[in-house]
Every structure is written in structure tokens, then in C-alpha cells.
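Every protein chain but one is kept in place in this view of the complex.
A, B and C label the chains in the order they appear, each numbered from 1.
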Amino acid sequence: MADREDRAHLQLDDLYREVVLDHYRRPRGRQPLSHPSCSVEGFNPSCGDQIHVALTIDGDRVNELQVECRGCSISVASGSMMAEMVPGHDVAEVRRLIEAVKGMMQGKEPDPAVDLADLEALAGVRKFPVRVKCALLAWTTLEEALPGISGPA
Amino acid sequence: MADREDRAHLQLDDLYREVVLDHYRRPRGRQPLSHPSCSVEGFNPSCGDQIHVALTIDGDRVNELQVECRGCSISVASGSMMAEMVPGHDVAEVRRLIEAVKGMMQGKEPDPAVDLADLEALAGVRKFPVRVKCALLAWTTLEEALPGISGPA
Amino acid sequence: MASSSPAGSTKPPSQGPLGLATHPLRPSDIRSDSVEGARSPLDVAAIRRDFPILSRRVHGHRLVYLDNAATTQKPLVVLERLNHYYRSTNANIHRGIHRLAEEATALYEETREHTARFLAATDPRGVVFTSGATGALNLLASSWGHWLRPGDEILLTEMEHHSNLVPWFLVARERGAQVRHIPVTEDGRLDLTRLGELLTERTRIVSLTQVSNVLGTINPIRAIADAAHAVGALVSVDAAQGAPHHAIDVQALGCDALSFSAHKVLGPTGVGVLWVKPDLLERMEPYQGGGEMIREVQMDGATWAEIPHRFEAGTPNIAGVVALGPALDYVERLGYDAIGRHGEAIITYALDRLRGLGGLRILGPTDPTERSGAIAFADPVVHPHDLSTVLDQEGVAIRAGHHCAQPLHRRYGLVATARASFYIYNDRDDVDALVAAIESARRYFG
Partner (left out) sequence: MASSSPAGSTKPPSQGPLGLATHPLRPSDIRSDSVEGARSPLDVAAIRRDFPILSRRVHGHRLVYLDNAATTQKPLVVLERLNHYYRSTNANIHRGIHRLAEEATALYEETREHTARFLAATDPRGVVFTSGATGALNLLASSWGHWLRPGDEILLTEMEHHSNLVPWFLVARERGAQVRHIPVTEDGRLDLTRLGELLTERTRIVSLTQVSNVLGTINPIRAIADAAHAVGALVSVDAAQGAPHHAIDVQALGCDALSFSAHKVLGPTGVGVLWVKPDLLERMEPYQGGGEMIREVQMDGATWAEIPHRFEAGTPNIAGVVALGPALDYVERLGYDAIGRHGEAIITYALDRLRGLGGLRILGPTDPTERSGAIAFADPVVHPHDLSTVLDQEGVAIRAGHHCAQPLHRRYGLVATARASFYIYNDRDDVDALVAAIESARRYFG
């Protein structure tokens, strides 16, 4: 273990980037939707935290997204970024984005076609394996809420 | 354990005294009884060995005793000594003898009123705790075969 | 190491890039006069020298280990016994007639006798070694479960660890029995006003914890056991959190069964103890089948060995059991009196300092004499998992989550808490480090 001793020292700023803290302090997308097409509850069994994701779909596109997360800063920030990024994109694009977030957490090569924007700030979570589920909670819940689950996802 | 290392060295002659080996090679009391008053099977669960004890009782006295033991040298020798010593004694005396054998195995002070005869040769079994059950097998089985189990035993 | 930071100071003496205190370990930090000093009933500095892991550094800091309710650290004597056992004695037990097997059997059975004395039990045949407290509780639930009929009730409490809930749920489901719970009060005590209505002639089993692993509450076992016996129920005590802090006397507690884990009392992982009154154990159905627990095996059935062997199927954790001996020795040598006074002093000090932070929701009794071991709390802003991540960066190890007590957390409207739990090698410096790190985290997320 000696070789590991200092590996994670001062990695904290990798985890809690300023943009993450900002999303945590002022999470976006909390306002309830009047006529959601679909809403799903997510659950992180490793800590018990919960998330509520609701959306309206218009044709093939996600119009509105509500995210209410009762969880740690990572899960709240990740959900807040999701609320900011997803509306206005069509389902296939959203699926690609979800895959890109998952890929980032697994340390995969990024898909150049996907713009991760603020989400880049979550890349450091990788170094804290127990928190990866936090970062993905919103996204795996959204995945369940999307129509046509039988797609390539 | 270092202090224990040599403790048991050459204790083997304590266990296998010549008289024990003699009883093992030529066990006494094997001949079946024609009209046993009672017969009991004994079992040593720690090794699976078995013993058959049968006796005839005349009034208050054990007249004949048959012992057939399928076990190790200690159990066979102990049963053979029992077959030699018990017949002709009354039940109370036999009970006292059984208690004396048990006491010897527990390292208790001997009862001066009881003559252990050849049984003294089994005293060394005490130093081999796993073999104590072997030495007692015949005697605990006899105890079950005796009438009036509700006595002081 | 915030021990030099005066209580209540708003700025730690030095800060890392994140505003977190990052003090190097100074030799003075391990001077005994800086650790509780003459007022502690334990010589904490001397104790710390017996625990090699405590000199480990974490993220450049001294390790401040406050996760003792999850598992305790191990003194050298335990490691040495393990090592020595494997180097000089290792053998399978009971059926061997060779030297090593005899020695291993003697060491194993001596530990059984030692454990019986440790519990003030008169007969070592009541002591069954299991894989842990969870294994012990499952054995008990399964075996007592054979006696349950539809409509019978099992009474638990709202503050139980999942290991004293789920095994009972499983047998209740199988037998058609009902599970009921003694509720907890707002301040974390069992609501005994409800006991009269909960304990009825349908109640067959009462199983409850001696000390809560979240609230720290010390439960009045004797009174509950007497009430349970009055309606003819059997009483099981989960002493997983009790055994580290309180002398256990199964007669005085008045219980029928009691379980604990070696790894929470300085011993190795993979060893639990289930004590059951021998005459009751005698009547219990075996749990697992296998080697050593039988008397005779036929082609399609078997008869059982004597107690306690009937309940120890297969090769047990021999080395682990043997190494439990020096762990029990260690706590007995310190003495539960001193351990208890030390524990109370540190809980008193910690409650005080945590309250001083302001705004924390601290669970459990306010009176420190009514609790031991653990303090769970929630910050209105910083999520427990974030808190524990930040604390870890300063070398302070606490636990975040539901601590395997989801129903209890739900009772208080919480999903998770942060929990600091203390043992014999912790001192005021550790509490100060905890408090300073919480302050850093608050500044960071606030």
C-alpha cells in the first residue's frame, strides 16, 4: 500500500471543480413540469440517495427536463448539468450524450462528435471509484425515462 | 508452542503399557452369553468405533460380562480389563469402579477403597486427551447396561 | 492535526490549495501529554504504540481513525498470534491425533473457554464460533425460526442493524410470522411506553441491539428481557457494538442468546461469537450441515453431534478464533471500567465540540452517559458522503451512509448520516482533527 500512500493527495480539486460546486449550490432544472410525458425515480443503492427525473417529449425531441436530486454534490451537480444540456436535443443525441458520460467515467476515449461542456468538470470523479455511481445517477435514470429503450443503448 | 515441543516426547510408553498391549492382543470376555439379562451397544462418536456389552445379573450382582469391542488398542484393552474385573461384584461396587475409572481419566485423586488392578496401566491415557474417550467407552456403555440408573451415579 | 488550533478558531493554522488544513505530523502530536494527559483512565499514547496502523499516513496526514463501529484496528499481540499460529501450529482441529492438530484443537477450545469467561457464561458449551455477528444472527434466526408458527410475532426495534432485521424477515416470511418493532423516540431511545402493547402472548422472540451503531444508545436490556420472558418469549441480544465498550455478563443481561463480531473488538475478520444458553442450544436444530457437526451419517440422513459442535459445520476459521484470544486479553487487561470511562470522556468531549460547530443535527441521546461508541450527524449543507471525502483528504476516516440501518434513518427523515466512532486509541486530538476538518468542508461547500 505504501506506493499508494500519496497517490490521491490533493486530488480533491479534481473532484470538486469550481463549476461542480456552482451547480451544487444552485442546481438548475428543479422547476416541476406541468405536463410531463414521463417521470422516473432513480435510486443509488450504494448510498440510498434518490433522484426524480421528468421530461416532456415532442416528436423525437426532449423539450423540457426536470431534475430533482436528493444526493451528494456530485450527483446534484451532474443532474443540474444534465438539466442544462439535454432540453432541445433529440432522443438519439441524448442517448449519445449518455453513452459519452458513461464512457468518461470508464476512462474511455471521448467521442469527438459529442460536446461534454460543463460535464468535463466531472472527469476527475473517475479517480474516486466509489463516487462514479453518484456522477451517473442522473444519466442512468434519464436513460430509463427515454422512449424506445430497445434502441442501441 | 515452543515450550510444548518436547513435552510429549517418549510418552508413548505411558500410553501403550505392556499390559495394555497384552489385553489388546488377547482380549478377555469375548464369549457370547447364552442368556444375557441385558445388552447395550456403545458408540464413540469421535471415531465411529463401537462396542457391545452384555451381562447377566443375579440379584444385586453382575455374574457374567461379555465385551466385544471394535476399536483401537486402548478401547479394546480397557474393555478386556473390564470383562476381567467386573464379574462377581455387586452393582454398587461396579458403579464405584466406573466412577474410579472416570476419575482417573480426569486426573482426580484415586479412591483408596477401589482396587484398579490392571486398570492402573491406563493412567497414562490422560496425557493423550483425544484418547480418553477410548479408555472410557467400555465403562460408559456398561453404566448404561446396569440396572437402577437412578442411583447416585 | 488540528490539535493546536484552538477550539472555535475559524481559520486553521495552515491551508492547502482547497482551504483544507494540511499540517504535517509533528512529533509532539504523539506525546502522551498531548493526548488526554493524566486525566484519561487509559494511557492512550502507550496503546497507540501497540497498533502499527496508527502510524500510517493518509494523504500526507496522520491517520485519524474514527470508523471503529465498522471495524477496529488490531494490536500487535493479535497479529503476532496469527503469525505464530500459522508458523508453528497450523492444522485442522478435532479429529487429528497428531501433535499439530492436538495443539490447534487445544488453542481453539481454550479460546472457547476464554470467550465463555469473557461473557461471564458458566459453560463453554454455550459458545459457538461463527463467521461473524451476521453469521451468528442468521444461525439463530434460522434455528429459532423452526419453532415459529403462522401468527407468531418477532419483536425487533427501529434502531436495529440490517443484520438483526433481515434474517428475521427471512424466517418470518418462511413461517408466516409477523415482525414488529419497538419505535425510537426523537432523542434516540427506545420508546418503552409501547412495550406493554407490543409484547403479547404471540411474541415468541425478541431480538435487539445492546448499543445502537448509529445513535450510540445503550439499551436497557435487562428490563426488556424480563418483560419478554414474562410473556414467554426468547431474547437475543446483538452485542456487536456493545462488546467493544461494555463488560458483558449474560446472566446479568438475562438474555437467552447473544452475538458479537471479533473484528469489532480488536480481533480478526471472519470470526463471530454466538452464545446461547446451553440447555436451549441443546434443543436447537442445526443450521449448516457438514464435517464435524454430525454424530453419524447414513446414506440419506444424519444424527447430530453434541453442542457446540453441532453448530460448527466444516473447518472453522481456526486461526481467526485463536487470534481472538489475545484480542479479548487486550481489552480485559485495560479493563472495561477504564475503557468505559475513556469512552464516556471522549463522547462527552466530541458531543461538546460538534455542538459547538452549530447547525449540525446530532442523532441520539443528549446525555453522554446514555450512549457509547458512535456519533452520527448530518450537516444541512454538506452531504455526508462529500463530508467524508473531504475529511479523508485530511487523514480523518469516518463513515457516511445509512450504516446498515435504513429504517432508523427513515424514521428521522434522513437518507444518510456521517458517523464518527471512537475506541481506546482515540483521544481529544482526534476529535479536534475531526472538528477542524468539518469546518474546512463547510467553508468549502458553503
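Keep in mind that, in the parts below, a residue touches a chain if its C-beta (ideal position, glycine included) is under 8 Å from a C-beta of that chain, and two chains touch if they have at least 3 such contacts.
Computed from a predicted structure; not experimentally measured.
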item: Selected from C:S372, C:T389, C:T417 or C:S440 as touching the chain missing from the view; value: C:T389
item: Selected from C:G151, C:G290 or C:G446 as touching the chain missing from the view; value: C:G290
item: Contacting the left-out chain in the complete assembly, out of C:P41, C:G254, C:P278 or C:P407; value: C:P407
item: Where the missing chain touches chain C, by residue; value: 52-53, 56, 58-59, 63, 65, 67, 70-71, 73-74, 78-79, 82-83, 86-92, 95-101, 130-135, 137-138, 141, 158, 161-163, 165-170, 172-173, 179, 181, 261, 263, 268-271, 286, 288-294, 296-302, 313-320, 385, 388-389, 391-392, 396-401, 403-404, 406-407
item: For chain A, the residues touching the chain missing from this view; value: 1-2, 4, 8, 43, 45-46, 48, 129-131
item: Absent chain, residues of chain B that touch it; value: 5-6, 8-13, 15-16, 21, 24-25, 47-50, 70-74, 128, 131, 134
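The working rule: only the chains that are shown with their structure count from here on.
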item: Pair sharing more residue contacts (C-beta pairs) when B-C is set against A-C; value: A-C
item: Farthest chain (mean CA position) relative to chain B; value: A
item: Chain B-chain C separation of Cα centroids, rounded to whole Å; value: 48
item: Inter-centroid spacing, chain C versus chain A (mean Cα positions, whole Å); value: 37
item: Junction residues of chain B, two or more chains touched; value: none
item: Residues of chain C whose C-beta touches two or more other chains; value: none
